[in-house]
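Excluded from the complex is one protein chain; the other protein chains are retained at their positions.
Now for chain A:
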Amino acid sequence: MPAHPLRTRAAVALTALLVTLAGCSTGPAPAAGTAGAPRSGGTVTWAVETEPITLNPHQYAQAKVRLLVWNTFESLLTYDQQGRLVPWLATAWQAAPDGLSYTLTLRDKVTFSDGAAFDAAAVKANIDKLREPGYAPTVAAVQLHNLKEVQVLDPRRVRLLLTAPDVLILDFLASPQGAQVSPRSLREAKNLKAGGVDLAGTGPFVLDRYVPGQELHYKRNPAYDWAPPTAGHTGPAHLDGITYRFLKESAVRVGALTSGQVQLIEGVPATDQPTVTANPTLRLSRQLNSGSAYSYYLNTSHAPFDDKRVRQAFREAVDVDAVLKAVYRDTATRAWSVVSPSSPLYDKRLEGTYGGDTAKANALLDQAGWTGRDADGYRTRAGKRLTVRLVQAAPYVRDRRDILAQAVQAAVKQSAGIDLKITLVDQGTAQQAFETNQYEVFDNSRADTDAGAALNLLLHSKGGINRTRTDDRRTDALLEAGQATADPGRRAAVYADLQQRVVTEQALVLPLYAPADQIAASTAVGGVRFEPTAGVPASAYDLWIGN
């Protein structure tokens, strides 16, 4: 949650100074040494930025807490490094030729940490629970939209019957919302939707302490022996236990790491990265997230962005590379499409096809009739200034996206005389602006593992967050084809066509950067990894700490 931006900036400047002072003098040396070979035992403390709203995986809504979910809970499938689905709690899955049913074979000898056996009845209990009214409305309405029913064939096999072909159901089975909770917990947990220590899963750790506002503590599940093929080892986790501390201020996280009070942190902003890389006892790693890139979606339902030329001009007016360099130094990866470059659905052909051409921007605006100039240097048409409004909801602003918006604002003003008005407001006010259509630019990125799920929401004419207000039959048809196509190659081709359609042909979006996660860790910690495909920090399963 952002503190006051001015305050934050002052603090960042000051902290940078203090950390530098601390760094070049004789402060307490952080736990030096190297991790060596994997070993069992020991505990570590990890400072994370975000406290989970809920510890029930079915209610999962924050990509930042994904690393916590997988400590205690597991899904039926997961993704490998290439974005292919691989077995986890399900050992095999088979789609019917008509795409209307999926049969899953479940792993044997898996138990929940409350002692209950994991079987087909448990899978059915979980999915039925998700569809119970008032339990998880979003999951029921989106991921399970096409699900008709779950059939238990025998203790080791379940069949999902669909009303329409939907390959995204597999993505659901690999998602935190599809994670398996002990049926007993589903029946008996006191605050089921909030989750907590009384929710049992099958994961390598068991949550044994939650102090809201302060920390989570997990202890090893000694019975664990069913790691997915993507993990670095098999059998129980290396660590005896792990504590996650909630430290919302990045400067405080970095300070806690450099002073050896924690061994790992996540969320290392560009301004703090040099502090970490300059320290020989620390290591910084970065990974791009999956899903949709951080982009500006242009509202096509009214002037000026109902004119494609103005949308193109807006895009040409921004030198994205220069803007990213100014705000994030060299730590940001430019996006060329709505799809993140780390996704297997990403269309590489879009790279370098647009953007940063000031002359073209001005020519397009001249053609569109925005030929006048007012006293402040902004373009006008029929006496009306070329103003577009970007509404940002403060609770969701991260990665200094408010500062990035200011850089874009300066760029479009300087190169094409476009007036980008930025308002940073509370969630309710932002929602109101979107509902009453009082905006021209909407900014968003989504961390779905299958980018198709994000695009359905963002670009389909009936999508839940269709803020471009586009109503294009071809776009809808491509999205629906993508959701119904099982073959990975053909599916990628469909989404490539879709990206050409919305990015090149219609200029609906200005993609800016690919969101990424960072982990900074003491060199004494081994096994620091990101979750394959999702690109967010992985669970603590593979972590170990050297002697």
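What to note about this one:
Assume a residue touches a chain if its C-beta (ideal position, glycine included) is under 8 Å from a C-beta of that chain, and two chains touch if they have at least 3 such contacts; residues count from 1.
Throughout what follows, contacts and distances are computed from a predicted model.
From the set "Biotin transporter", "Fumarate reductase iron-sulfur subunit", "Peptide/nickel transport system permease protein" or "Transketolase", the protein name that UniProt assigns to the chain left out of the figure is "Peptide/nickel transport system permease protein". Which of A:P97, A:G213, A:P280 or A:G352 touches the hidden chain is settled by the complete complex: it is A:G213.
Considering the whole complex, the residue from A:L162, A:L457, A:V503 or A:V536 that touches the absent chain is A:L457. Touch with the chain omitted from the figure is made, among A:L68, A:A251 or A:L478, by A:A251. Listed for chain A, the residues touching the missing chain in the whole complex are 1, 3-4, 7, 10-11, 14-15, 18-19, 21-22, 25, 27-28, 47, 53-54, 59, 61, 133-134, 137-138, 140-142, 191, 193-194, 211-215, 245-249, 251-252, 255-256, 258-262, 393-396, 425-432, 457, 464-465.
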